[in-house]
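This is the structure, below, for whatever I ask next.
Of the protein chains in this complex, one is absent; all others appear in place.
In this document, chain identifiers A and B correspond to the written order of the chains, with residue numbering beginning at 1 in each.
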Amino acid sequence: MSRSTIGYLALLAFGLAAPFFIYPVLVMKVLCFSLFACAFNLLLGYTGLLSFGHAVFFGSAAYVAGHALKVWQLPTLLGLLAGTGAAAALGWVIGSLAIRRQGIYFAMITLALAQMVYFLFLQAPFTGGEDGLQGVPRGSLFGVLDLSDDMNLYYVVLAIFAAAFWLIQRTIHSPFGQILKAIRENEPRAVSLGYDVAKYKLLAFVLSAGLAGLAGATKTLVFKFATLTDAHWHTSGEVVLMTLVGGMGTVFGPLVGATVIVTLQNELADKVGSLVTVIMGSIFVICVLAFRRGIVGESLALYERMIGRR
Amino acid sequence: MSEIFGIPIQAFMGQLMLGLVNGSFYAMLSLGLAVIFGMLNIINFTHGALYMVGAFGAWLGLTYLELGYWQALLLSPICVGIFGIVIERSMLQWLYKLDHLYGLLLTFGLALVLEGLFTNIFGVSGQPYSIPDELSGAFNLGFMFLPKYRAWVIVASLVVCFVTWFVIEKTQLGAYLRAATENPKLTQAFGINVPLMVMLTYGFGAALAGFAGVLAAPAIQVSPLMGSNLIIVVFAVVVIGGMGSILGSILTGIGLGVIEGLTKVFYAEASSTVVFIIMAIVLMIRPAGLFGKEK
Partner (left out) sequence: MKQKLLVALTTMALAAFGTQAHAQAEKAKTGKLSGDMVKVAVMNDMVGLYADIGGPGSVEAAKMAVADFGGKILGKPIEVVFADHQNKPDIGASKAREWFDTQGVDMIVDVPTSSVAIAVAKVANEKKRVFMNTGAATKALTNEECNPYTVHYAYDTYALANGTGKAIVQTGGKTWFFLTADYAFGHALEGDTAAVVKASGGEVKGAVRHPLSASDFSSFLLQAQASKAQIIGLANAGGDTINAVKAANEFGLTKNQTLAGLLMFITDVHSLGLKTAQGMMLTDAWYWDANDETRKFGKRFFEKMKRMPSFDQAAVYSATLTYLKAVEASGTDDADAVMATLKKTKINDVFTKGGYIRVDGRMVHDMYLMQVKKPEDSKYPWDYFQLKKVIPAEEAFQPLSLSKCSLVKK
């Protein structure tokens, strides 16, 4: 077995055993945000596009999935699919507008468009405005497995995460993923090689939005509600932070980042209150100034240096 | 006579005036963003937080040092400007060689730190700041009720915007600035201290945000989150106007404020989204922005 296979298996074993010694709802939250960060990393780390409004895909999927499950009473899996599809569709609309500009403008446009959708959610009747969409039923898997039980739901969420994670790895290592990296490294050269850069960017954007949506829809299932927080720009900032802390453009970075940030927020919320924002902001600043490769990136660099010295 | 387009003239003029007030804030903030962007190539996400700090400066001055509104209008922007210079020297200057996105991320982090700190100390619900006696009360124009303070905000911000435009476009100092923006290396070779100009530019942009904050303090509550809600709209304003031109960002700011105000009269539900809708339309027709040049 190769080294990476051992890594994956160890991770899987940990995932399977985790709910026995950690509060399962917390682990599920970590998984949802890890998926969200992985989806975001696909765009930032592998395509070089900084979307500052990614929470809108997370949030819109949370609302659509919640609405589908609660009002239309769709089966659980269909509800998740509806949320993911809606996020991907929204990703197509926002993406095709935003890729008209590059760099900083791209970031500002995604942020502004996301804010617009946020205001729409605030006013649309189906979201419940400030009240949020509450009391979403978890339902059951294929009518057999009762998901209202946290343990049952946990393994479903773990399976969703594993599948999506696998899909992202496949994408990165596919020819499509190689073209994305080429765009990240040198866009004019990719154009001169004859690639339709706009098309590839849009495709990456839609894929990332859809996966972020899957994360949001799954989160609705876990917490049984979807609220404005899911679509707020603060959440967009959080996912950037998670990716940055973990290490952008690395496979496990977003996972590590999401785990660190969610755990930190959870542990600190009761102890320091609103200082949590200060701590998050400080981590941002420190990462940008000193640890731009993130935890995973810096560790890898350290490891390589040690190998090199030997 | 008492109606215009089927809307009572009082409501129409009132919202128009509020739109002008909001537009003045958009103009001052987008102007600051444009100046900083031009020189540093950084999108200053901290701008909203600096605006908030300016407002709190006025409030703190009044509460603890018994400084009146007029002193605050002078001192608070200076303090915010110095604070901006500290930020530039201690952090931002290390990022100029990197991808511009890092500047955005760093200033975003700083905005979180500032907002969190002020929330922690003063609570989210905000502190009242009363209108100075000279400007309290209102003009009764017959068809509408114009609070004196709101009129003052419009006048003051127009003056500040005009002076900034004049300094940058028509003076020797402005010429150096524009040269440094165009070609920093060459300008440096001519013996002009470019890093100093960069530092002062950021300080000036920050002071402008602080000034807007002090102006805003009596009109709305001084609250830690007052800046973050505004800054995203200002981003949209900047995208619409295009970053290239000083005059462009002033005009776009005021124009969009007015459009937003009028939306409140005709279709209030869309008032919070109208700026973003305009942004989407502009992007489709003229991706570089109304006053921008395609680079």
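One rule holds in what follows: a residue touches a chain if its C-beta (ideal position, glycine included) is under 8 Å from a C-beta of that chain, and two chains touch if they have at least 3 such contacts.
Worth saying up front: this structure is predicted, and the values here are computed from it rather than measured.
Participant: Which candidate, A:A10, A:V71, A:M151 or A:V191, sits in contact with the chain we can't see?
Facilitator: A:M151
Participant: Any idea which of B:A138, B:L158, B:A179 or B:I192 touches the chain not displayed?
Facilitator: Final answer for the missing-chain contact: B:A138.
Participant: Determine and list the chain A residues touching the chain excluded from the picture.
Facilitator: The list for chain A reads 13, 16-17, 19-20, 23, 25-26, 122, 129-132, 134-135, 149-151, 155, 223-225, 227, 229-230, 270, 273-274.
Participant: Identify the residues of chain B touching the omitted chain, counting contacts across the whole complex.
Facilitator: Considering the whole complex, chain B reaches the absent chain at 8, 10-11, 14-15, 18, 119, 123-126, 128, 131, 138, 140, 145, 147, 149-150, 219-221, 223, 226, 261, 264, 268, 271.
What we mean here is this: only the chains that are shown with their structure count from here on.
Participant: Distance-wise, how many Å sit between the C-alpha centres of chain A and chain B, to the nearest whole number?
Facilitator: It comes to 32 Å between the two C-alpha centres.
Participant: With touch defined as at the start, can you tell me which chain B residues reach chain A in the complex?
Facilitator: On the chain B side, the touching residues are 43, 91, 94-95, 98, 100-102, 104-106, 108-117, 119-120, 124, 228, 232-233, 235-236, 238-239, 269, 272-273, 276-277, 279-280, 283-284, 287.
Participant: In the complex, go through chain A and note every residue touching chain B.
Facilitator: Residue positions touching the partner: 50, 52, 97, 100-101, 103-105, 107-109, 111-113, 115-116, 119-120, 122-123, 233, 237, 240-241, 244, 273-285, 287-289, 292.
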